[in-house]
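Every protein chain except one is present and positioned as in the full complex.
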Amino acid sequence: MTEIITSQTPPILHGPSEKEKKYDRQLRLWAASGQEALESANILLVNSGAGAVGVETLKNLVLPGIGKFTIVDDAVVNQADLGVNFFLEEDSLGKLRSECCTKLLQELNPEVQGDWFPKSVGTLDLPDVLTTSPRYTLIVYTNPIREEDLATIEAYASQHKVPVVSIHSAGFYSYFRTSLPGTFPIVDTHPEVEKTTDLRLLSPWPELVDFAQEMTKDIDALDDHEHGHIPYVVILLYCLEQWRQSHNGANPTNTKDKREFGKFVLAKSRTNNPEGGEENFQEAAAAINKNIKLPELETGLEEVFNYQLSDEFELQSTFWVIARAVKDFYLKHGCLPLPGALPDMKAQSSVYVKLQNIYKAKARRDVHEVLEIARANTGGKDVDLAEVELFCKNARFVKLINAKAPEQQLNQIYDTEKANDAAAEAMKEETSGAFSLPMSNFFIYLALAATSHNATAPADAIITTISSKIPNAIGDKRMLQVAQEVARAGGGELHNISALTGGMVAQEIIKIITKQYVPIDNTCIFDGISSRCQVLRL
Amino acid sequence: MAAISGGGGGGGTGAASRWHYLDQIRRNPGPFNEDSDVSDEALAAWDKAKVLVIGAGGLGCEILKNLALSGFKDIHVIDMDTIDISNLNRQFLFRKDDVGKFKAEVAAAFVEKRVNGVKITPHNCRIQEFDEDFYMQFQIVVCGLDSIDARRWINATLVNMVDMENQDSLKPLIDGGTEGFKGQTRVIFPTITPCIECQLDLYTPRAAVPLCTLATIPRQPEHCIEWAHIIAWDQEKPFPSLDKDDPEHITWLYQKASARAQEFGIAGVTYSLTQGVVKNIIPAIASTNAIIAASCCNEALKIATNAAPALGFEESYMMYSGDDSIYTSTFRYDKKDDCAVCGNLAKPLAVDPAWTLQELLDSFAVKPDLQLKKPSIRAEGKTLYMQFPPGIEEQTRPNLDKTLKDGLGLEPGFEIAVTDPSFPALTFQFILKFA
Partner (left out) sequence: MLKIWSMKKEQQKAENADGAGGKKKKVTAAQLRVQKDLSELSLGTTMKTEFPDPDDILNFILEIKPDEGVYHGGRFTFTFNMNQNYPHEPPKVRCQQKIYHPNIDLEGKVCLNILREDWKPVLNLNAVIVGLQFLFLEPNASDPLNQEAADDLRSSRDSFRRNVRTSMAGGSIRGTTYERVVFNNKT
């Protein structure tokens, strides 16, 4: 018997490229735009001390594919390094730590470039490295650090507007702090999907009103199938219209009215069926609470609208041009541009697609209006449509990081945190332990910062250093315990704490580089004993 | 200004100073650990500790590295999976050339080579292939899994292994999980603190779309993909069985879904979305895995050394969220009295192996704390006697005259479960002991 073998399976159409396959699990978070930003990033690590936390941070940036990294570190690899740093091996002993770590990190991702300084033992010149290298996107340094190196980094960062992250990991504790050059606005904040629904039920535009009226003008004559498939947006618009007629034109916006309105909606459901009700009317009643509300500005966007531009750097950014245009739009219409997405709801396919297109069309019109305003404003003639689209889609959740200079002195923060701890303690006692609030991590920051340039300081020296800025710290029990715990580490890193901190720092750097999600503002302190983070603005 | 030595304080050259930093913590008691033991004996005991790592994926790779650099010397790792190209963005012990090889094997060999003095034994298989004897050899179990099923299995196994006559039978279970920028770490002391089953309601089940929506009124690209996956595949059976990792199969589904989307005017079906929906892909990145794996290993280190108080008895759950600033919530979760795994632990029951099943059932009727009139009774994988429904009653009736040991093959240590319609809310569980 002859067998004829033919290829029956179709070719792979629009299948992913090798790179898309490799990065698939992260592209689902930050998409191609985020990936592109990462791939153009050039990161500098100035490493010192036990040296593991900085290298762990880089590991988590090399894997997702940053463009380039450079390690500056004049240490020579010793035995203790091998007990804490995974990117060193027996052969590394006696060699430059910067070179060994760079090479082992590069193995993780052949698409990432790596470089190191110094090129030979004892020849490090940090100012020279900074002036002769291409511009860095972001600098990470680890504590303890020489004061002159710190000054060099800070001068470079302020001259070139480069974000800096400082890290300190010792024993069970760590903290890291980001210093951003000026205000840092984020458009693509990735809020939870459920929060982003904006149906405009209280301010529908004519096309939406027409659509709803057309569907409901003879609502009682609809057959059961049609009636059971009216999308809940249409049901609510129809019921709101009826409600207003019997409530002097007022919408049900307070809790009591909303509850009544829910009953009003459900009463319109047909019950002459085996289920004794209709799913779409139940969906409508369930959607009332979240979707019938007066427009309100989120605090983040309010901050953007009220922000006074001060700086040359900011005036040039298209973000602020678009933000101003969106504000003008808001002032004119009393609402933001429509994001345009429609959640899924029970409906027939064709009806749903029509309704979806009504929302999309309105969103497009709003984008064009904002674009026109922006282009007419000063500095806006080159504003890009895609950027306006992204802004309008995310307008409600736009955020501003690092908007103001820190308002409080360390000793004020100390008193606040102390008072919070006392309140937490009292609450715990009152409720016999049923409610307990976490204790402040601020003292950990103080104790670590006191060893920034002297890693092996004993507890009493740590307290002395702190008390020069915060006299109240003397004699405080928790402050002393924390200082003892820091002294216990003797400047040594625990690999777990450094790996954990390196993960958090890498997440923050990814957020800063991709301008997606929301970075911390500005210090994160981790306590590996109670397994807790606290973010403070310091 | 104090001079800062480049490599930190541990400038020694001998191999003894290898653990200089770790020794700071394990040889010096701290202010928060009252019951610390920093003796050489305690350190020697730790050197002998055997740790089991379940999963050699995103979390597992990190966990192996962290445990090796926390001074654990004897580590086993179980994973049945082989390496896929989409693992390389985070599973840092694997290279492109490793694609297709067993994860456990490659990961173990890598860490063993990199960290001197650690022994890592890989097992390229499912956790269900091992019995209690295997799990009994470990002191701590650390899980980095992406499947709820596997978590529940190991949880039930470890709860079941706890034996009051053997203190080594209680194995702390440390479990990590991640999704995107978020993750969680929890510590379980089986039978003492809330177990994974007690906390199942923390998982939100994947929202399902009604079958009829897929069949007749699709509205979203996902509906078209699910239709191709569940309905079209079943009708047309283009390949003998669906392999979600086979690009040809995904392409078939993608094309079906695209055609359907076009028919209904729905936008947004892509190859990537098809793959995501069909495989239920959860986004995963290196940094989140680093955070959660390190948190798990930090707890393992604290439990093994008492170097600082660990999670477990008070707060046992750490939730991490990094997508909007950084937020952790570390909280206490209560044990569920009616937990299917640890809530209703089986009580010992002395029986005569020569009894017939009928005699055993009769004894339930007269036992003052039971008084069961119509008991149905089963053992693992064996239906002894069911009163209801009628068909199975008839099928199992002959068992009533058989003896427990020789007739029915029951052994000491077998659990039996007894239900009775008079007590609809209860199941009685017993561990057989032969008198």
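Which chain is which? They are A and B, in the order written, and residues in each are numbered from 1.
Going forward, a residue touches a chain if its C-beta (ideal position, glycine included) is under 8 Å from a C-beta of that chain, and two chains touch if they have at least 3 such contacts.
None of these values were measured; they are calculated from a predicted model.
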In the full complex, displayed partners of the excluded chain: A, B
Of B:T82, B:N124, B:Q387 or B:T403, the residue in touch with the unshown chain: B:Q387
Contacting the left-out chain in the complete assembly, out of B:N66, B:T191 or B:S316: B:T191
Of B:V99, B:L400 or B:I431, the residue in touch with the unshown chain: B:I431
Residues in chain B touching the chain absent from view: 35, 132-133, 139, 148-149, 152-153, 156, 160-167, 170, 172, 189, 191-192, 197, 200, 205, 207-213, 215-217, 230-231, 234-235, 303-304, 306, 312-313, 340-341, 345-348, 376, 378-383, 386-392, 395-396, 411-417, 419-421, 424, 427, 429, 431, 433
Residues belonging to chain A that touch the chain removed from view: 224-225, 228-229, 274
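Keep this in mind: only the chains that are shown with their structure count from here on.
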Euclidean distance of C-alpha centroids - chain A vs chain B, Å: 30
Complex contacts: residues of chain B adjacent to chain A: 1-2, 4-22, 24-25, 28, 30-32, 62, 65-66, 69-70, 85-86, 88-90, 92, 95-96, 113-116, 180-181, 185, 213, 217-220, 247-248, 251-252, 254-255, 264-266, 270-272, 275-276, 281-295, 297-299, 301-302, 308-309, 311, 315, 318, 320, 322-328, 330
Residues of chain A that touch chain B when the two form their complex: 9-16, 18, 20-29, 48-51, 56, 59-60, 63-65, 73-84, 86, 89-90, 97, 107-110, 144-147, 171-172, 189-191, 229, 344-350, 352-353, 438, 453-456, 480-482, 484-485, 488-500, 502-504, 506-508, 510, 517-521, 524, 528-533, 535
